[in-house]
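Report on the structure given below.
A selection of the complex's chains, in situ.
Note that the chains are named A, B and C in the order they appear, and that numbering of residues resets to 1 at the start of each chain.
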Amino acid sequence: MAGSTYGTIFKITTWGESHGKAIGVVIDGCPAGLPLNEAVIQRYLDRRRPGASSITTQRREADAVEILSGVFDGRTTGTPISLLVRNTSQISKDYSEIASCYRPGHADYTFDAKYGFRDYRGGGRSSGRETIGRVAAGAIACKILEQMGIFVCAYTRSIGPVEADMSRFDRQAILETPTAMPDPQADQAALKHLETARQKQDSVGGCMECIAEGLPAGIGDPVFEKLDANLAKAIMSIGAVKAVEIGDGCQTALRYGSENNDAFRTENGSVTKTTNHAGGILGGISDGSTVIIRAYVKPTPSIFRTQQTVSQSGEEIQINIKGRHDPIIVPRAVVVMECMTALTILDALLVNMTARLDSIVSFYRK
Amino acid sequence: MAGSTYGTIFKITTWGESHGKAIGVVIDGCPAGLPLNEAVIQRYLDRRRPGASSITTQRREADAVEILSGVFDGRTTGTPISLLVRNTSQISKDYSEIASCYRPGHADYTFDAKYGFRDYRGGGRSSGRETIGRVAAGAIACKILEQMGIFVCAYTRSIGPVEADMSRFDRQAILETPTAMPDPQADQAALKHLETARQKQDSVGGCMECIAEGLPAGIGDPVFEKLDANLAKAIMSIGAVKAVEIGDGCQTALRYGSENNDAFRTENGSVTKTTNHAGGILGGISDGSTVIIRAYVKPTPSIFRTQQTVSQSGEEIQINIKGRHDPIIVPRAVVVMECMTALTILDALLVNMTARLDSIVSFYRK
Amino acid sequence: MAGSTYGTIFKITTWGESHGKAIGVVIDGCPAGLPLNEAVIQRYLDRRRPGASSITTQRREADAVEILSGVFDGRTTGTPISLLVRNTSQISKDYSEIASCYRPGHADYTFDAKYGFRDYRGGGRSSGRETIGRVAAGAIACKILEQMGIFVCAYTRSIGPVEADMSRFDRQAILETPTAMPDPQADQAALKHLETARQKQDSVGGCMECIAEGLPAGIGDPVFEKLDANLAKAIMSIGAVKAVEIGDGCQTALRYGSENNDAFRTENGSVTKTTNHAGGILGGISDGSTVIIRAYVKPTPSIFRTQQTVSQSGEEIQINIKGRHDPIIVPRAVVVMECMTALTILDALLVNMTARLDSIVSFYRK
């Protein structure tokens, strides 16, 4: 089926395989009049680009984006924006050995079970490179949100046992540390942990967090299209994410109601809350506080240790994975989480414009 | 916007408010030929019905379902099935006091922020009674899945600090214990914990788990419509759920790849895994193992203690909630989780029928 | 599949069979704040009600609508509106003879081919009674459009060879003549034609037209969601419609470009056209002129003459249809066309609110 499209009004369709000719995305429903050029998008793509540090795959790609449609005289026209990134550094032979067997923790077996065969080169469609389309589209969503005074920011919360100390939160560090942690000290400790894992030919899991500030109250829908439900889907659709929390998440299950309820109060004439256990969402609708989402990411399944598995023909075999693989997924997935959050929030804002009759009538009366 | 519809092929649309005339659901896309009558559905509705035990609200409703369309001669016809449950026990005066203020932890404020006003009686559309439609539709989904050899089962995993011991797993206990725990001993401990909380005019959170057995490998789509992404949305759309895990969930973030990867092996000629950390899903597609989902539920926000809040006119006030409220949401939400899981899995199975050309061609050749 | 839902933002889901317990519709996505009660809807339902004149079926039903949800204190709340009409005058035995054979021109055979069996009573889901849900929902759409200064009006253009003379256009006559013609003289001629047909145990086709006035320029989308494309679908989805024209329709195929192009001019500072061959739509987007749609409706397939057909078991047989049938479909379908047009236009207006970035930014800044 058609599972490569995301969004109701601001709709993106990603396409492309890790070792195909190119990767891309079509954004349909981007409002007209947004100033846009390649540089706006490239800045986000560079954050997920491989080869940027010692802890990412040595595959080096420029991942240079080309805008093919939907922009005229430097502004979006309201028609679909097609973005293209050519694949330039495929080394497909690295994958020839695994063409006929199933790597543990990967989608090789499930793709075969679904489609009967698969593009095995570099994971094909289930490669992390698929997220290039998400990030390119998300860069545009972020730019629109900024114009509305809404800022989305994701970062690494923990790597293995090493957690960022949020009292040292430093937004600049997210872009500068190899781990995308907002705490340079934790970054150093995490790098050490990663180095140890690498020496053991192993990989490591971690946690990433995303916040959205400036979102007005009233966004999201009450039943199936709850803002938190859509965020959960958006974030869980990022490869390797195994859990999603909103606000205090799992912790709330251990609390009493009197501990967990956020009291309302007023500040400068508007309603706010004394605490934010809820993570900015009540009944699926934003409450005006910071939206907080956390994602737990499994360790990279590609490890260099010998593993037990099964071949396509059903034999039990041993596998030694080669190729170029990150020892941890989190640092490069942080920008993907930021983008998926931005896409979800922007779409909810657009959908919400039709919630009240008086707003609609006055919109068309102007 | 239209946020009351769920599903791609097996599509349900719920409607109704807690204190309106009725609650209901329309199921569009149910395949023709399923034997169906009210009793099949009532069995599921009875599991979420209030008044069944000491730990649920004292609101007593028969919640009797009526099939209005889509069934002829005892079988579904393929046309929409409309199901209706009349509300019979509304005591709306209980809510008159809270009409003009915002209950902490509830959607009162966010509804006002979105729509400009709200049906304040019993929470209106954000009431737990909205799930009647989900459960009625889910009962049908479960019956179809059973015909395909797929069984979905949800239960209470923990209540506050009291956890079920899964080595004592007893499927019958789920339906018989007031807590919906699969472990009668834990049930007793949990009831004590709840009694203590109630005496303190407080409420308690908890965790519920759902498993799906018999799902073939190959179900779910690779990118945005991953099976786990859709399950995350489905479960997070249940009121009060604040976190969703697939398989080992949050724990995987603390692991090494060598610990977390599930090795493949063969059993009776088919591919299986030695462990199931992944919870039955790889790359968004089912792998043939048991699908495992966990949901963390916040404590009931309606507590009888005095709380700080704000009135609709912006005054900071104190509120004393009255009415009839469960001290914990989990036991009655378990069947909702089971139903949302069944709906999601069934829809993925239907969508998946078009994945391979040879299957399509032979489908129409017969 | 799920084919009973219509609309993107203002979404309606109809359900119910001709001889089931009830017929209904759920409207999801109706903006909050619209004053609404049963009388608003009943006025439209009465226009399609049977038994109102000599040229409609003698089945007499009150078709009284009940609002079950989504309205509080006399206004819509933004949550789904569930509307119910109980069936009260089913005479199912009339259909027992046709249970096992296929009426020419009806959907009996195609339903069996699709679903394997069918609810044969009164045509089941393919009965004209299905349109009750469309009309009930359309009444709400019309009321919203009126608040925006947009008026939709449908009428009978011709019955058999008898055409309304548009130079005598009389809006009131549409509601008062049995034929729903805007020309009382043509109405009389048409009634004579119908009487002749009835005496021959035959039925008659006709044409209906719908205009929408006050629609601003800029509504509709350029490619697949063209306003005319969506209108074509909406109108063709009404049973028995076999052709749809926009503006001058078929006639344009015989013209030269110099005849068919509508010249632009200005009037009171705004752009308008000297003619309206285009029917108010250019490139799929409204141009500010009156939108004009025409639908050609086949004769009622249920005729009392003996016809050749085939039984469910494959025998060639003769059939004599009994029951209560209109000799022409058009007069009662006119209000359905009006409603489907209103639903389509309203949805396009809601979708269009997100077309320009500056409008979105200023919407959220206020």
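As a convention for this text, a contact is a pair of C-beta atoms (placed from the backbone, for glycine too) under 8 Å apart; a residue touches a chain by one contact, two chains touch by 3 or more.
The model shown is predicted, which means the values in this text are computed figures rather than measured ones.
Q: Assuming the complex is a homo-oligomer with 3 chains given explicitly, what is its full copy count?
A: So the full homo-oligomer, as given in this file, consists of 4 copies.
As a working rule, only the chains that are shown with their structure count from here on.
Q: Based on which chains are in contact, what kind of graph results: line, ring, star, complete or other?
A: complete
Q: Average the C-alpha coordinates of each chain, average all protein C-alpha coordinates together, and give the chain whose average is closest to the overall one.
A: B
Q: Does the subunit A and subunit C pair touch with the same residues on each side or with different residues, judged by whether over half of the numbers are shared?
A: Same, since over half the interface numbering is common to both chains.
Q: Report the chain whose CA-based centre is farthest from the CA-based centre of subunit C.
A: Comparing chain centres, A lies farthest from subunit C.
Q: Using mean CA coordinates as chain centres, what's the gap between subunit A and subunit B in Å?
A: Between these chains, centre-to-centre, one finds 26 Å.
Q: Report the inter-centroid distance (CA atoms only) between subunit B and subunit C in whole Å.
A: 38
Q: Roughly how far is subunit A from subunit C, centre to centre by C-alpha average, rounded to an integer in Å?
A: 45
Q: Quick one: which residues in subunit A touch 2 or more of the other chains?
A: Subunit A, residues with two or more chain partners: 216, 222, 351, 354-356, 358.
Q: Quick check: in the complex, which residue numbers of subunit A touch subunit B?
A: My answer: residues 1, 3-6, 8, 14, 102, 104-107, 109-111, 113-116, 125-126, 130, 158, 160-161, 197, 200, 202-207, 216-226, 228-237, 239, 242-250, 252-266, 269, 271, 274, 277-279, 281-288, 296-303, 305, 307-310, 314-316, 351-352, 354-356, 358.
Q: Within their complex, state which residues of subunit B touch subunit C.
A: 1-5, 7-11, 13-17, 20-24, 26, 28-29, 32-33, 66-70, 72-73, 75, 77-82, 84, 114-119, 121, 124-125
Q: Of all residues in subunit A, which touch subunit C in the complex?
A: Touch residues, subunit A against subunit C: 9-10, 29, 31-34, 76, 78-79, 144, 147-148, 216, 222, 349-351, 353-361, 363-365.
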